[in-house]
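Removed from the display is one protein chain of the complex; every other protein chain stays in position.
The letters A, B and C name the chains in turn, as written, and every chain counts its residues from 1.
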Amino acid sequence: MFVWRMHMIKVAILGATAYGSRELIRWLLRHPAGVSFSYLGSRQEGMKVSDVFPVFEGVLDVPYQPHDPDAVPDDTDVVFLTLPHTVPMECVPRLLERGFRVIDFSGDYRLTDRAVYEKHYDHKHTDWGNIEKAVYGMPEFFAEQIAKAELVANPGCYPTSAILAVAPLAKHGLIDPRSIIIDAKSGVSGAGNKAKPDYHFPHCNESVHAYKVGAHRHEPEMAQVLSGIAGEKADILFVPHLIPMDRGILSTAYASLTKEISEEEMRSLVTEFYRSAPFVRVKQGQVMPRTKDTIDTNFCDLGVRVVGRRAVIVSCIDNLAKGAATQAIENMNVMFGFKQTDGLL
Amino acid sequence: MFVWRMHMIKVAILGATAYGSRELIRWLLRHPAGVSFSYLGSRQEGMKVSDVFPVFEGVLDVPYQPHDPDAVPDDTDVVFLTLPHTVPMECVPRLLERGFRVIDFSGDYRLTDRAVYEKHYDHKHTDWGNIEKAVYGMPEFFAEQIAKAELVANPGCYPTSAILAVAPLAKHGLIDPRSIIIDAKSGVSGAGNKAKPDYHFPHCNESVHAYKVGAHRHEPEMAQVLSGIAGEKADILFVPHLIPMDRGILSTAYASLTKEISEEEMRSLVTEFYRSAPFVRVKQGQVMPRTKDTIDTNFCDLGVRVVGRRAVIVSCIDNLAKGAATQAIENMNVMFGFKQTDGLL
Amino acid sequence: MFVWRMHMIKVAILGATAYGSRELIRWLLRHPAGVSFSYLGSRQEGMKVSDVFPVFEGVLDVPYQPHDPDAVPDDTDVVFLTLPHTVPMECVPRLLERGFRVIDFSGDYRLTDRAVYEKHYDHKHTDWGNIEKAVYGMPEFFAEQIAKAELVANPGCYPTSAILAVAPLAKHGLIDPRSIIIDAKSGVSGAGNKAKPDYHFPHCNESVHAYKVGAHRHEPEMAQVLSGIAGEKADILFVPHLIPMDRGILSTAYASLTKEISEEEMRSLVTEFYRSAPFVRVKQGQVMPRTKDTIDTNFCDLGVRVVGRRAVIVSCIDNLAKGAATQAIENMNVMFGFKQTDGLL
Partner (left out) sequence: MFVWRMHMIKVAILGATAYGSRELIRWLLRHPAGVSFSYLGSRQEGMKVSDVFPVFEGVLDVPYQPHDPDAVPDDTDVVFLTLPHTVPMECVPRLLERGFRVIDFSGDYRLTDRAVYEKHYDHKHTDWGNIEKAVYGMPEFFAEQIAKAELVANPGCYPTSAILAVAPLAKHGLIDPRSIIIDAKSGVSGAGNKAKPDYHFPHCNESVHAYKVGAHRHEPEMAQVLSGIAGEKADILFVPHLIPMDRGILSTAYASLTKEISEEEMRSLVTEFYRSAPFVRVKQGQVMPRTKDTIDTNFCDLGVRVVGRRAVIVSCIDNLAKGAATQAIENMNVMFGFKQTDGLL
């Protein structure tokens, strides 16, 4: 009996003050491969990680380094970018040039249609050349490409929940891909860690509202990926709602069936579809998923219903875990030949 | 200057320990007509109202009387029933016979198809003869009939939010009535005041889940009322969700448009539709409603969107107020010739 | 039977965008005397009341007037100031000069020791001359003075809960006034309506912390009033905590007993002390108060315990109601000869 452990993988994080990076750090610290941080960059230079995230006091009391992609040490294995949209496109070309493998949390490298990106992110894309290098980091579908990728575009939180819900039906041609509605309910951490009137506790507590109805930037991301899976153009109506809880997304997906299928058959089909996906759990029988059972896990839980001529798929994830940090680590596992579940169970 | 006030109206409540009756009592105490309680019946006989609802200590310290419809005093003007489904059908015939006007919170007299009732409530209806006397208590559409009604079937909370959202479009033939989806999000008080594992705080706090997907008993109620308004059979897919807050329902209604219409035109149309409805507020421009702005009010707030070939209407109410107690008082106002807004602003 | 009602009282509010003024408006609208607003001043000039508080859409859609104390119409009966500390002292002299009666929600006129004020509010007091006109607006103790007051200093939310808890014991000399500890737990609305990092939902939800330990500006206010009641100098250790809920304060008061007294005797004594106070409810037997039973009411609920040689009094109020708006209306009732409970039950 013997455990010998070394730091096998050197990780840099740029933008290390976002909620997503807090989770990333927390999970990486537990990774069985042994992770060392070669660079923790932030514009909050001078502060310690444990100043911004007191949960890390006594665990990671190191100071942030300046936000400087060029200062990432050469022996770094992987660079995670948890930066605001539009900042990664300034960093990625310099990082790829130096041979780093990059996992980007932003939307900068997720969309393949430049006009769509520039419209939804209201910003000119200055590194479009690297889009073709980017692999969409959803290991359920793109594990092979992720394994070899230089640049992984880690999926958005809403798209993760929506795509995993709809993909099996889209793939099997069971639904009309122009009939898809995603009604999503998200906890408030999805809005980031900056105080704004909409997220002031007495304002958003004990309340629910819809926002960006049919106009959220995650909608084209869902449509693009699901179109690819369906093999025909998917049209998504996406309506996100903010609900008074910290974390978790529940997406209720509605779509018109193209053929008659019993609920049981559909459930079997979805279950079968994800047989080899370690992090998608399909609820059996009449049980429906709850976000709480996925919090602080990399799991996506699905509930399958057929009502009349429509499919209803309910999908639950932790927006900061499977919707961000742990999916990024899952991608890292795939990229570096670790077991896909390493550090994630 | 002179204010002379007397108790103009004598009210009996049977089932006076439900959350709905707490709200009913609270609002009635403030009613400008002056309300006196002639009977507060409950199976929790012997306890005081303020034992069950300590908020009423020093306000209404009277004991409950036994649950006995026959003991309601003759000079009572109106009897509210806040009883569990299937109990009202035992009381209503005896109350109507004695000439009382009755407002029933349950589902016993809302549905006009006996088979549908008996299927969804899993109970044989023993007073079907009185169904034709029952008026659906939604003053926005049935005020004339309510004014004369002996028996008002006060609408369910989910149907209130859903019907008010969809009615204008259904009435104007703007949507395909077989394409309606209602994705509703409700606070936990909607589940009643009995402790159950699903509503145990550490279980349902910080979590969201769907339940009774396409199988909730409020679905046929919505379909029936909207079919009547549309003039053709409406088919509703209703999916309720429980979210971690005390009160409030937000229903997001989706329907396919039958003709091209701009968002602005649709919003004008909805606004116009409710011009004379004192308790429906249509949000203008890009503003979307929040449940919080309707809590402890009789208002229903609507947000109107057109996205591609679909209408999206968001509807917010307080499930215990417009979804139950204050709508009942609004019905009482209409029945007794008070101003519709009396005691409700 | 006849109800004839006129607007008996004309009310001006300066600073009408605070949470406290939202509640004030809401309760005044229901006041049986009939309230009309002669002036609703705010620096958010140009906006409507219902823009800032959408709950008032369709109820009070009037625009704010500029913040200008000199523009308050002459026929105004009472001016409520819901302004940030230090602003009232600029307005009060001009309002009193014109003969208005003023109810001020701020701390500007509560303290009788200038040095204490200037230290705790970190501001030079520029209207100290009017301090002697100010009556501390706690009707349980100062109703006679309030009735005649030109200027009422409406109590702070924490002092309201703490003073009502400790006063009976202090008055009867049952406790050592230098031994008082107030451990208070407040909902987040107490921090105001301005978004700040500490009140960002994902930051303060599901968490509790203490703040301003022994250094909160409400401490000298408690000490001053309780010293007056005790007839000797009271020394208060006040520790406020923020807990994840919208409204409500629970203060747990600890003090050393000066004589032996049974719990039952003490409870009787506290009950007797507040016999004629319509808004203090003393829980009997082993029942303890909960903040929820006081929310949206003007009640203060007290629970009384004797443990060994110490008294423990638990006190619950709604910080925005009895701790601010409804106590102000109670003061208005007393000032204008209405029944003390008018519009408050």
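Following the convention adopted for this analysis, contacts are C-beta pairs under 8 Å (C-beta built on N, C-alpha and C of every residue); 3 or more make two chains touch, one makes a residue touch a chain.
In this text the structure is predicted, and so the values were computed from the model without any measurement.
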Cross-chain touch to the chain not pictured, restricted to C:V35, C:V79, C:V239 or C:L344, is C:V239
Which of C:M8, C:L29, C:A147 or C:I181 touches the chain that is not shown? C:I181
Can you say which of C:V102, C:L250, C:M266 or C:L344 touches the chain missing from this structure? C:L250
List every residue of chain A that touches the chain not included in the displayed model. 1-6, 8, 29-30, 32-34, 53-55, 57-59, 206, 278, 281, 289-290, 292-297, 299, 301, 345
Give me the chain C residues in contact with the hidden chain, please. 181, 183, 185, 187, 203, 205-211, 213-215, 235, 237, 239, 241, 243-248, 250, 252, 254, 288-292, 295, 303, 305, 307-308, 310, 312, 314, 316
Which parts of chain B face the unshown chain closely enough to count as touching? 19, 187-189, 191, 193-197, 199-206, 244-247
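In this section, only the chains that are shown with their structure count from here on.
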Averaging over Cα atoms per chain, report the distance between chain B and chain C in Å. 35
Euclidean distance of C-alpha centroids - chain A vs chain C, Å: 47
Centroid distance [mean C-alpha coordinates] between chain B and chain A, Å: 40
Could you say which residues in chain A touch two or more other chains, in rising order? 187, 203, 205-206, 244-247
